[in-house]
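Here the structure is laid out as structure tokens; the discussion comes afterwards.
The complex appears here minus one protein chain, its other protein chains still in place.
For clarity, chains are labelled A, B and C in written order, and residue numbers in each chain start from 1.
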């Protein structure tokens, strides 16, 4: 099963993990991304992180990523939950869970989803520090992390 | 921080995940292993899985694996919880969590720990099907999965 | 047109209807023409390496032909997760 959620509510990682476990697979891998206070560089702490997205296109992009992972690693269940709107440091911004019969498939499917969504899903971050908001630049490493999945293992 | 637990109690994955998240890292990767009904081959369903271990040596082995991962990927937190004794299909047998500043480190550290503990920690599985107990044979793939970490990426 | 994140802020609007000239055959050609329509557009589109595009909801390279696109989106590289 594929579960994709994009919304402003806090992410309930425990409930999401329980749902992925209930799929009946032997292995469940998860990834949780949390808002870091030092999200981009060390120029003072982030007070608020805002995440803009492209409604409709976002859900389609995440569902396509999850479906690709499900097929490639024969997963029983794939969850991608992504928060949008305003968040504070320490809050969950993204949660991925992959359930598969064996551990390598679950781990790879989970890593694939988080690498892919960094480059393929329409999210844009804006940080506010000391009352000044600025858009976060893309990281070159994200492209490299995503494309490694194109060339096999 | 390193957290290693070996015991007969059910694993509280939600509490373990929350503790790993509280370390203040931006990325938390987890792996949950569940008892499968078809744990080895398709010769009928497993009713009970028993896990024997070597008290003392087990905790040392898990702590050594977690410490190696913590250093190699600069993790802020590493958790390995392994259940022993009698379990039923669907129950959690192992839980690993790795918290690091970035996702690649957290994902790799988590995968490393689960691969390593399959070969380096003194656990032995015994399955009971239709009232007949038998020891589970080691899988050749586990050695290969563990040794890939010896040769770099 | 659909503009997102700092592209939207610099252009000054998130959406606009445009009638590009017939010689704007690619997304890049459309962007060239849009850059001349206002100071905000010019600022938003100054560095092409920092722009990404989608045609009718699908991500495309900047040199993609427009074809009979109904909606073209211009935005910065994504920074999710």
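Simple rule for what comes next: contacts are C-beta pairs under 8 Å (C-beta built on N, C-alpha and C of every residue); 3 or more make two chains touch, one makes a residue touch a chain.
Bear in mind the structure is a predicted one, so any value in this text is a computation, not a measurement.
Hidden chain, full complex: it touches shown chains B.
When the full complex is taken into account, the listed residue touching the unshown chain is B:117, out of B:27, B:46, B:100 or B:117. Of the candidate positions B:20, B:46 or B:93, contact with the unshown chain belongs to B:93.
Remark: the residues of chain B touching the chain excluded from display are 33, 51-54, 56-57, 60, 82, 93-94, 114, 117-126, 135-139.
Methods note: only the chains that are shown with their structure count from here on.
Note on connectivity: the fewest steps through touching chains from chain B to chain C is 2. If each chain is reduced to the centroid of its CA atoms, chain A and chain C end up 26 Å from each other.
Chain contacts: chain A has residues 33, 114 touching two or more partner chains. Counting partners per residue, chain C has 81 as the residues that reach two or more other chains.
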